[in-house]
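What you see is the complex with one protein chain gone and the rest in place.
Letters are used for the chains, namely A, B and C, taken in the order the chains are written, and counting of residues starts over at 1 for each.
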Amino acid sequence: MAHITQLSDAIRDAVRDGDIVALEGFTHLIPYAAGHEIVRQAKRDLTVIRMTPDVIYDMLIGSGCVKKIVFSWGGNPGVGSLHRLRDAVEKDWPLPIEVEEHAHAGMAAMYAAGAANLPFGLLRGYIGTDLTKHNGRIKFIDCPFTGEKLAAVPAHRPDVTVIHAQKADRKGNVLMWGVVGVQKEAVLAAKRSIVTVEEIVDDLQAPPNAVVLPYWVVGHVCEVKGGAFPSYAQGYYARNNAFYKKWDDISKDRESFTSWMDKHIKGTKDFAEFKLSLAGQTLGGK
Amino acid sequence: MAHITQLSDAIRDAVRDGDIVALEGFTHLIPYAAGHEIVRQAKRDLTVIRMTPDVIYDMLIGSGCVKKIVFSWGGNPGVGSLHRLRDAVEKDWPLPIEVEEHAHAGMAAMYAAGAANLPFGLLRGYIGTDLTKHNGRIKFIDCPFTGEKLAAVPAHRPDVTVIHAQKADRKGNVLMWGVVGVQKEAVLAAKRSIVTVEEIVDDLQAPPNAVVLPYWVVGHVCEVKGGAFPSYAQGYYARNNAFYKKWDDISKDRESFTSWMDKHIKGTKDFAEFKLSLAGQTLGGK
Amino acid sequence: MALQYTSDEMMTIAAARKIRNGAPLFVGIGLPSAAANLARQTHAPDTILIYESGTIGAKPTVLPLSIGDGELSETADAVVSIPEMFSYWLQGGRIALGFLGAAQIDKYANINSTVIGGTYQRPKVRLPGAGGAQEIAASCGEVLITLRHNKRAFVETLDFLTSGGYFEGGDSRAKLNLPGKGPTAVITDLGILTPDPVTKELTLTSVHPGVTVEQVVAETGWPLKVAPHVDTTPEPTEKELAVLRDLNERTARAHAGQQ
Partner (left out) sequence: MALQYTSDEMMTIAAARKIRNGAPLFVGIGLPSAAANLARQTHAPDTILIYESGTIGAKPTVLPLSIGDGELSETADAVVSIPEMFSYWLQGGRIALGFLGAAQIDKYANINSTVIGGTYQRPKVRLPGAGGAQEIAASCGEVLITLRHNKRAFVETLDFLTSGGYFEGGDSRAKLNLPGKGPTAVITDLGILTPDPVTKELTLTSVHPGVTVEQVVAETGWPLKVAPHVDTTPEPTEKELAVLRDLNERTARAHAGQQ
């Protein structure tokens, strides 16, 4: 049942050390503000799930919040590598990281299975590839009608899913539009959820068949204007491509990453202060 | 690839004797006009699939078009029995009918599996019920992760799916809204498709994330105003509840059914004439 | 001053009273829809009505005649496809309470809505079939069954088990690992039956005003178990009756206009 609250309270309440956490968003509506707050509150031993872990996961990993990552494509979209993810995998910095790797279709099927309360998702996938050699959670079953071999992957059931959406109403009904990714499934599959939104309004004015999460299936709802920056929120602001490029420099070495995080994330009390800290200077503050 | 054509041509071209045909619609947007045309063209030996066969399936069955029915709820919604379906099952009139019976969740999973090019659909269902004793196409498999027993049902792959929607554009992109049922899946699962629409417009003006079938996944597109009567088309006209009630009388005995069909369906050349034939008199013409 | 009311009104009102405010409710057409909307307009204004057509949080002003009437989707918080409704919402375990009707019911609250008499292949009466009932029976948190009480409906042996209640009683449902806990009450025009906590056999626990225990036993096709103390269902209140009748009148007016 939705309750409207501050983001810091939501993270304090819903994200616990050791949790399985999904911060979802497929290039659009990525819950950056919520991710920052997880770093500020120094959550530890998280298993983080995401189809496309990007800069916010780089921040979480480099800040030592993450024990394990479950993913299908980990990069800085349009730019290149995630240096903090690579440093963790290649050199155990700041901590060793366990990797459970899938393909997109498998991850989507795992979320859908979780939302549908099925123990596993079914797909034509993984056949003949090396992922199956390193991921014991990919199995194969035979179709009882045709005998065909199909892949089976276990359902995602996160402890908490975090997403960003465009609007909520005062009851906590959530509306999103545009590229909606796997967010509905990720929320429905989770035990708890946090939804940050651009604005809380009296009436969603949702068009017919819009993607709406009813108030009684979401948990914390927090108004955080611009909370998807540097990704975008359709109808509100565009993607900040410059930040994604700049992140390549910021994150390339441990020292510049740490000092940037100290200044802009750990050294600010919330997302509004973070945005202010960026505004007075060139991005990244070098 | 969509081509815009007359309904009579579409049925002639796309529905063949012996075909597996799905005319879908869940209380809303039921493709009545297309069903009438199948009766007029006296198609034979059809296997008809539908979650909720209603009056239009009664017409097809009573007219001798149907060899087999695959369904999960067969009734006159809000009224009672389908007398022609019952007469076929109980007394072989006008022909014996083979029955493959499912539950709604199973039928939905079968269409979704067809759309997804999977050989079967997976669900928690059917366990402990008598349907499994009479339907050999319901099987059970064990989850490879938890060992749980889950139902497996084969994918629906109709030869042709027929639906009604609100709008198409001149390329053949199709827009529907409101209760959208299983129509998208039924079209995507089929080899061929026919879509009747209330109107063909220059620009669909679809809201974000609307249910749109792109022109390159649909076949025949036919403008048939009012083509869902007596069901409804949201934004165009309401359900004609009186007709559903009247159908109970029309269909109750073989003679009144036959004479009504002869006069209003077989005796008219198209849906516009059918509507005219109803307009000059009380419904059913008795 | 005693109120006048019909046994169907009593049945609807008794069913409505079982609805907890705020609960997501899977609603069928007819009595369940009347009970749910009555509850929403009386003690349970935040009840979330979900119709299997995909309309979530529908707020109809009149009772729908079909499960997918336009007013349901126009007033709903969300309208989803049928595959999504059955997989993410019903099977997803999000629905607290489901309503079912039936042509036949047995002592373990298993129900038949498929065929009566003859064989399955050649039945005497072919009924509409399962629809969404199997999954409602399996996956809703709990289930309420409503039907008129007579020996043709309350039978020793079902002609067909369409949707499972407690199967052979005892722990037989638990062994099947169905997500929901099963039927918690059967509400008829004569009284209310609830399953025995251990054997799961339906037990008469309440009779409606003016109905005797003997009458209920006589209308039941098996030796009906009767609770040591049988309650009398509280009479409909003036408000309950007024709201229900107003709802029915508005519904009749609205649908009469749709020629």
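Just so it is clear, a residue touches a chain if its C-beta (ideal position, glycine included) is under 8 Å from a C-beta of that chain, and two chains touch if they have at least 3 such contacts.
All of these numbers come straight from a predicted model, not from anything done at the bench.
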### Query
Since one chain is left out of the picture, which of the remaining chains does it touch in the full complex?
A, B
### Residue, one of A:Gln41, A:Gln234 or A:Ser277, that touches the chain absent here
A:Gln234
### Query
Pick from A:Met1, A:Ala42 or A:Ala242: which residue touches the chain that isn't shown?
A:Ala242
### Task
Please pick, from A:Gly35, A:Gly125, A:Pro158 or A:Gly227, the residue that touches the omitted chain in the full complex.
A:Gly125
### Residue of A:Pro31, A:Gly74, A:Pro119 or A:Pro154 in touch with the missing chain, whole complex considered
A:Gly74
### Task
Give the residue, chosen from A:Asp9, A:Glu148 or A:Asp262, that touches the chain omitted from the document.
A:Glu148
### Query
What residue numbers in subunit A mark contact with the hidden partner chain?
26-28, 51-52, 71-75, 77-78, 81-82, 85-86, 89-90, 99, 101-105, 108-109, 111-112, 123-131, 133-134, 148-149, 178-182, 184-185, 211, 232, 234, 238-242, 244
### Message
If the hidden chain were put back, which residues of subunit B would touch it?
### Response
1, 112, 115-118, 173, 184-185, 188, 206, 208-210, 212-217
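The rule is short, and it goes like this: only the chains that are shown with their structure count from here on.
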### Query
Going by the stated contact rule, which chains contact subunit B and subunit C alike?
A
#### Entry: Chain whose Cα centroid lies at the greatest distance from that of subunit C
A
#### Entry: Centre-of-Cα separation between subunit C and subunit B, whole angstrom
28
### Query
Can you give the whole-Å distance between the Cα centres of subunit A and subunit C?
41
### Set of subunit C residues in contact with two or more other chains
73, 79, 87, 91, 139, 179
### Task
Mark out which residues of subunit A touch at least two other chains, giving numbers and ranges.
117-118, 208-210
